[in-house]
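Apart from one protein chain that is not included, each protein chain of the complex appears where it belongs.
As written, the chain order gives the labels A, B and C, with residue 1 at the start of each chain.
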Amino acid sequence: MSVSQQFGSDNYAGICPEAWDAMQQANIGSLTAYGEDEWTTRAANAFRTLFETDCEVFFAFNGTAANSLALAALCQSYNSVICSSYAHVETDECGAPEFFSNGSKLLVARTDSAKLTAQDVRSLATCRADIHYPKPRAVTITQPTETGELYSLEEIRALSATCRELGLRLHMDGSRFANACATLGCSPAEMTWQAGVDVLCFGGTKNGMAVGEAILFFDRALADGFDYRCKQAGQLASKMRFLSAPWVGLLESGAWLRNGAHANACAQRLAAALQTVPGVELMFPVQANGVFLRGPEKLLPGLQDRGWRFYTFIGGGARFMFAWDSDPARVDELAADIATCSAA
Amino acid sequence: MSVSQQFGSDNYAGICPEAWDAMQQANIGSLTAYGEDEWTTRAANAFRTLFETDCEVFFAFNGTAANSLALAALCQSYNSVICSSYAHVETDECGAPEFFSNGSKLLVARTDSAKLTAQDVRSLATCRADIHYPKPRAVTITQPTETGELYSLEEIRALSATCRELGLRLHMDGSRFANACATLGCSPAEMTWQAGVDVLCFGGTKNGMAVGEAILFFDRALADGFDYRCKQAGQLASKMRFLSAPWVGLLESGAWLRNGAHANACAQRLAAALQTVPGVELMFPVQANGVFLRGPEKLLPGLQDRGWRFYTFIGGGARFMFAWDSDPARVDELAADIATCSAA
Amino acid sequence: MSVSQQFGSDNYAGICPEAWDAMQQANIGSLTAYGEDEWTTRAANAFRTLFETDCEVFFAFNGTAANSLALAALCQSYNSVICSSYAHVETDECGAPEFFSNGSKLLVARTDSAKLTAQDVRSLATCRADIHYPKPRAVTITQPTETGELYSLEEIRALSATCRELGLRLHMDGSRFANACATLGCSPAEMTWQAGVDVLCFGGTKNGMAVGEAILFFDRALADGFDYRCKQAGQLASKMRFLSAPWVGLLESGAWLRNGAHANACAQRLAAALQTVPGVELMFPVQANGVFLRGPEKLLPGLQDRGWRFYTFIGGGARFMFAWDSDPARVDELAADIATCSAA
Partner (left out) sequence: MSVSQQFGSDNYAGICPEAWDAMQQANIGSLTAYGEDEWTTRAANAFRTLFETDCEVFFAFNGTAANSLALAALCQSYNSVICSSYAHVETDECGAPEFFSNGSKLLVARTDSAKLTAQDVRSLATCRADIHYPKPRAVTITQPTETGELYSLEEIRALSATCRELGLRLHMDGSRFANACATLGCSPAEMTWQAGVDVLCFGGTKNGMAVGEAILFFDRALADGFDYRCKQAGQLASKMRFLSAPWVGLLESGAWLRNGAHANACAQRLAAALQTVPGVELMFPVQANGVFLRGPEKLLPGLQDRGWRFYTFIGGGARFMFAWDSDPARVDELAADIATCSAA
């Protein structure tokens, strides 16, 4: 709770105007339920247009469910999923992937990087071939990563090539997918199916919606029965229009990309301001909407004293995340306070 | 999809003004996530005030999840849940209760009634006591039932007394709870914990929200770990304010009850109009917001020809459901068409 | 526990000589584990020879697991399995099928017959096609049934034809498969894959083993990953030779069929003796190794007074089951006591 804006999480932001207006329009009259309405059809088509392919599109309530359901669709319970040790599915989902898949184990790369390499995948997928080791079936990468870094198209292609070679499917956790597109300046198609991604979870919540993620299957065969899977898992909205209309607002207006670009710009703004602050160090390259920093011992307590909220769960530094509504002036206040507190 | 209003489901309605306005207010500024915001606290307290007790309150996205999670909290995988053969958890959840509980079996009363009796519970709970039969642990009743009927307070008390005697917990599926309160004219407290209900799932979607149900544990001990359970099962909203604020709008304004009463009145209006229509029969007493009817062979096709939507999955008759926004004039049009088509 | 032999269950019998001798031979020396031993290879080949086809063969510890794992291999969690209301998987497995499959629902034919008909399958599989109803994927039949009745080859072929037409897989619970073969006098191949059965669980325990069932996939593609599934579910024996060698003993010696025939003969012996007993009625045709009977009110208490054990969970009558070691003289004692008690 706070009066002045906070950057503790990009979940602190509300609903952006384009999503709000679409919900308002969608709220007129009575419409059929469970996705059999024009808004849902229109949203699904907006995704197909944006991704330049006839993919299967589903809408879930949040990222926990979207990613877990997508992985459950790729795996049987005795399969395993390869991921980075920073992967949100491993560190912050309270066992959701294992719950939805009924036991698919996550095989975690023991490197100190949020980015998975083709070599990480190869070693985890080939180190064992006995029945006592859950059979690797999928690889999941987060774009951008939990540390605000990006996989280049080349890196994604290298990962997907290794996946193909080893009979693995490639899943992309895109809870901040728009931020990745905004930075890389490539098309959604280039970053996903054209680079070999099989399934994408496209985040709507952090992009400016109230709630909602989209799951895109570029290999339509993988989506077989996924509608039933969503229903059984409590992820089928009866008044689906309110989950799909905001996507129409975001995608058709281009707000999805503008929102991502604005958040990224705020992160760059803070990073730039910190260049000149002695003793303050960026923990990771700033490539999306997050800034992770370390500084003098008194820095973090000082910022807390001044009312700033931030998480320290990654590497003990302070994480600041920006959203579609982040106020540049407020970013400057933060930069100034960081300078002051680190100088103290 | 349709221009003129339809009564195929109470999920066809949109968001009511009181819920909408609350969302709009909640959309101002940046707020902390995952329920650590004032709207969520205020909504939970509104429930405690309404139910006159310090219950544990949780918010889930939909009824499938709310009911399944509540039952999973009451059961281990080897337990069973007693329900009516009309229970939504048995007939329309695609195996969700079994999925969330990892196998808890539903023991279905083989009677042709949507209302479970204390005797049904007793016979299903005591017919066997061997290890090959899943140990009964909970009873679930729907209030109002899937047929639009109501349990009287006496009936609920009789069920809970039997539950207590047999060591069973009583769960109430209240996806249309407001409609039940409106008809019985009793307080939410009287219909639930004062009558022996342990857990209630209070439906928000059909009551006028975009999405969202509340789970109320009157026996707080049963809620232990439920916050983790919701998180793991993909039911924790990051921007929780948009799931909780609409409840503030509904509960503090009294709209929750007005909405239920309006929908019930529309059902009564149709039922009354049909009194005078020869050959048309009500399949169940009209006690909530639904009307189930049978008539001459040409009735249903005739209504379809005139563009009416309705379900026939219960007993082959036509189901019409009314919501907070149902237009009485349109109800009259339906009544007139029923008369015409049955006369044809 | 009792001195004189009891017929309460065919699980009361011990290990038959042929199975015992094979275990004894298998106990010589040290052998590789987890099925990489010659006994396991030999047992699997014995099944392939017996069934005249190159099927995939797996060994599990008991019938609960064998049947549940086989169904889990056919279904995703949102699928459903069609069965009779007498099916052991429905009535006596404490929710095991739902547990192993993570929620696949059993769709139970509401007929009063232990035998499923093609029409039962068709109606349950086609009555609904909406997402709220778990998608039917498999049919399971028990041969012989829990009531000791048999499906004829024609009936099995009719069921499998309907399954093929509707895209369903056919599973056979053969916990007493040998008894069925002994009565019908057909080959194992004729009763299974030649009749359209996709997966068979062949019971070893009731056939004379200490523990163990075999799962045969006639459509080898369905067995993909089944070895991992067994391992994860706690059904992979480390000293596998003791699970497989007894099969070598049973199959290579022909004891499997002799054991079944002997048990059936004892059932026929009792049934024949009861022909002449007034007031005693057979509840089901005696076609395998079980006899279900009803009689005067004093019959069952009388038999209990005389120390006889029997179950009454099916239809309230007394169930007597015979095994490979049942003593005909003891069967005659039972027949005599039945006559005496019903005359009393």
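Just so it is clear, a contact is a pair of C-beta atoms (placed from the backbone, for glycine too) under 8 Å apart; a residue touches a chain by one contact, two chains touch by 3 or more.
What you are looking at is a predicted structure, and each value in this text was computed from that prediction instead of being measured.
Contact with the undisplayed chain is limited, among B:Pro134, B:Gly204 or B:Gly317, to B:Pro134.
Only one of C:Ser104, C:Thr192 or C:Thr205 touches the absent chain when the whole complex is considered: C:Thr205. By the touch criterion stated above, the residues of chain B touching the omitted chain are 34, 76-79, 102-103, 131-132, 134-135, 225, 227-229, 231-232, 236. Looking at chain C, the residues touching the absent chain are 1-3, 5-6, 8-9, 11-15, 20, 23, 26-34, 36-38, 60-65, 68-69, 93-96, 99-100, 102, 205-206, 210-211, 228, 231-239, 241-243, 309, 323, 325.
Of the residues in chain A, those that touch the hidden partner chain are 77-78, 80, 91-96, 98-99, 102-105, 128, 131-134, 313.
Rule of thumb we're sticking to: only the chains that are shown with their structure count from here on.
Note on chain A versus chain C: their Cα superposition corresponds to a rotation of 180 degrees, in steps of 5.
Where chain A touches chain B, over half of the residue numbers in use are shared by the two copies, so each contributes mostly the same positions.
Note on chain placement: the centre of chain B and the centre of chain C lie 42 Å apart, centres being C-alpha means.
Work out the mean CA point of chain A and of chain C, and you get 50 Å between them. Counting only residues that touch two or more partner chains, chain A has 34, 102, 228, 231-232, 236.
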